[in-house]
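All protein chains but one are shown at their positions in the complex.
Labels for the chains are A and B, by order of writing; each one numbers its residues from 1.
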Amino acid sequence: MGAWHNVVIIGGGGAGLRAAIAVAEANPKLTVAIVSKVYPMRSHTVSAEGGAAAVAGDDDSMDEHAYDTVSGSDWLCDQDAVEAFVVEARKEMLRLEHWGCPWSREQDGRIAVRAFGGMKKKRTWFAADKTGFHLLHTLFQTALSYTDIVRYDEWFVTKLLVHDGRVRGVVAVELATGRVETIVADAVIVCTGGCGRVFPFTTNANIKTGDGMAVAYQAGAPLKDMEFVQYHPTGLPFTGILITEAARAEGGRLLNKDGYRYLQDYDLGQPTDAPVLRSMELGPRDRLSQAFVHEMAKGRTAETEAGHVVHLDLRHLGEKLIDERLPFVRELCASYQNIDPVHELVPVRPVIHYMMGGIHTDINGATPMTGLYAAGEVACVSINGANRLGSNSLPELLVFGARAGRAVAEFVATVPGAATAPVLAQGRDEEHRLERELSERQRSDGERIADIRTEMQETMEAGAGIYRDEASLTKALDKLSELKTRFAHASMDDASRTFNTELIAMLELSGMLDVASCIVASGLRREESRGAHQRTDFPDRNDEKYLAHSVISRKPDGEWRVEYLPVTITRWPPGERVYGR
Amino acid sequence: MPETITIEVWRYRPEQDSEPAWDSYEVPLRKEWAVLDGLNHIKDQLDGTLSYRWSCRMGICGSCGMTVNGEPKLSCSTFLTDYAPGPVRVEPMRNFPVIRDLVVEMGDFMAKLPTVKPWLVSGDDEPDEDAEYLQTPVEMDDYKRYSMCINCMLCYSACPVYALDPEFIGPAAIALAQRYNLDSRDAGAEDRRDVLASAEGVWACTFVGECSVACPKDVDPAGAIQRYKLTAATKAVKDLLLPRGAR
Partner (left out) sequence: MSTRDAASSEQRLYRPPVSLTWWLRKPSYLLFGLRELSSVFIAWFVVYLLMLVYAVSSGSAAYQDFLDLSANPLVLILNVIALAFVLLHTITWFGLAPKAMVLRLGARRVPPGVILAAHYAAWLVVSAVVAWVILR
């Protein structure tokens, strides 16, 4: 069976929905399909809490937002992309306001902004602490008004179709029925988000398995800066549920087990009663997460059943402020930690949160493969470099989702027609492969999918965590290679076609093993420490050799190749990252 | 506290069963574990054929609605210890066709939602693209609660009217329509009226109120519906009594 659309968008989260609307607006004649493994409003954008950055006040400027982003990235971002990003971020946020997003307000009715980590000015727009939820639902509901956008709800993409060097569509499985369909398209935009689930302890939802990165990589598209994985400093122990940075922006303090504001020992400034921007608890996420590791080494973290923790103190903020600005934090603490932050300390520890790296794209979301685009966390433009600033990811998915949508609309208008027979044949091959997977994995002697997944996750934490070195990365790479061999013989219990979630978990794991290898291989090659990539054997930044993007791509023999691309610097030459002084 | 708890799961496998059946599993009883963690343990360690939806595990994505011991619940924020010593009975949400096991078919809601136009319809007062609408916190208060709906479908699962009359637009869709009707920036109330004020709209509701009890996000869809009844009735009376210009 086959279907055809001008544009297929994989993923229905913030970036995917924004891209779909952008295509529909740029050229209403084009047919657009959103193919997503979950209903769009289940996408992980929904979990973003703290806010979205864009210049708002008169005391702020585009240049300052750009500089904060560049220095936050440890100079690994592309500054032309950042300059475009900060200008368009504001436009996108206002656009969203016109679409009905319930941004929190000042008494006079204007948009309110709050402080955020690594930002020199208050420029983080927020909808209490459910910003991602409101942003996603506003986009979803707005997209409902575009009647020509077709949704494939709960369809899982297994492969990109490539012919003559051009991406020509996808193959996808409908979860409800198990039917496999070839969806031919003039262009494909990948908007599937990150891959936090390759690690064991993450804020990421269960669906964040890097599927888009995997299918793009397998089709020959390069992945960029994959060694840069962000740890968020404040996750709840045991579950890994995110406690937003906004909690610190509103005045929350990080204390070690002795009640001491330990960040002052890590070159992040001196403690003050009121929060100071770009200082202490409002430092960047990489530095705060690294401080935790040192504090633990000194024996000054508290030990719990769920590992070592420090404490987030919100008690002095008062019930009124917490209920008004951090209601979700209170709700999450009550449900999942059985505590009330109005009266009690919140135990927290660093947790995998965000992927700076991703599918290599230009400033318009175009990858080096003709017809393939990417936007959102799955893509690496890069505005985030070696460390993303909190509240830059939501505007990023809006700005670059819209850019990719517009670029694709232009591309599709100029693209010559091509025969569909070869791609339909590829689709049939993929269908047969999936049939074989389903039947051949029904055996009793194989390992469980979940066991291999757990081992992969533990391998990643041990080998590619906050601090890495050659030995840990090499060991991880060897282990991943062993796991791939074992995965080939893993078995499944479920032979059904109807909503077979074990089949989906198997396909996800197959991609995760590739993505995990890319993270480790890229990390092994980068012999320096920068942002979120900290090598204990190479503790310093090395601009001479590594002020460059790593780009990893798959060779025909299944091995990979890592190359480097120059970083674009427009106005801010590399300098020292200074926080708190 | 006992070390394990029994979870009884309602199973339906359309390719092999013509009728549903119950399966029983023994899972560790840990104080942090939600019902969802118990199901994940079953899926990963005991029986890979069990199917259900889940994603964020923090009560915001709306995927994991189920019937737990007879009540509509998000399984990620319903804890096993609250049901100790067990057993815990897990069924799919009520009032929906079941695709398999705990997975229900929610296409009906997805089809109804766009009919109430749950998006902002801009009026003459839309500001330029480089400026925002002004909206005070008090104005935002009017609709904020209804904007919190996560589309988890627990309200439909709890609603006896929806069970008896599948044409009913239902609690969440009406609450979302009201979310925009009551937004000071919106000018679409008139566009939504035909559907909301119809027999399958607010008037199908007889104020059972279970939707608001089931709602995990305190949206109060029952309140949204009653409020629209007053709006619709007032409007109808005005249309009847007042000359066109004065309505």
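In the analysis below, contacts are C-beta pairs under 8 Å (C-beta built on N, C-alpha and C of every residue); 3 or more make two chains touch, one makes a residue touch a chain.
Note that the structure is predicted; figures quoted are calculated from it, not measured.
Considering B:8, B:47 or B:105, the position touching the chain not shown turns out to be B:105 (whole complex).
Interface note: of A:179, A:443, A:545 or A:561, the residue touching the hidden chain in the full complex is A:179. Of the residues in chain A, those that touch the hidden partner chain are 3, 33-34, 143-144, 146-153, 155, 174, 176-177, 179, 498. Panel shows chain B; residues 12, 14-15, 20, 70, 94, 97-99, 105, 107, 110-111, 114, 138, 141-142, 160-161, 163-164, 206-210, 213, 220, 222-223, 226-227, 229-230 of it touch the chain omitted from the view.
Here is the rule we use: only the chains that are shown with their structure count from here on.
Per the touch definition, chain A reaches chain B in the complex via residues 38-39, 41-44, 46-47, 91, 94-95, 97-100, 102-105, 107-111, 130, 133-134, 137, 141-142, 144-145, 153, 176, 205-207, 238-239, 241-242, 306, 328, 331-332, 335-336, 448-451, 492-494, 496-502.
Taken in their complex, chain B has these residues touching chain A: 13-16, 32, 43-45, 47-49, 51-63, 77, 99-101, 103, 105-106, 110, 113-114, 117-120, 122, 126-127, 129-137, 139-140, 143-144, 147-151, 176, 180, 183, 185-186.
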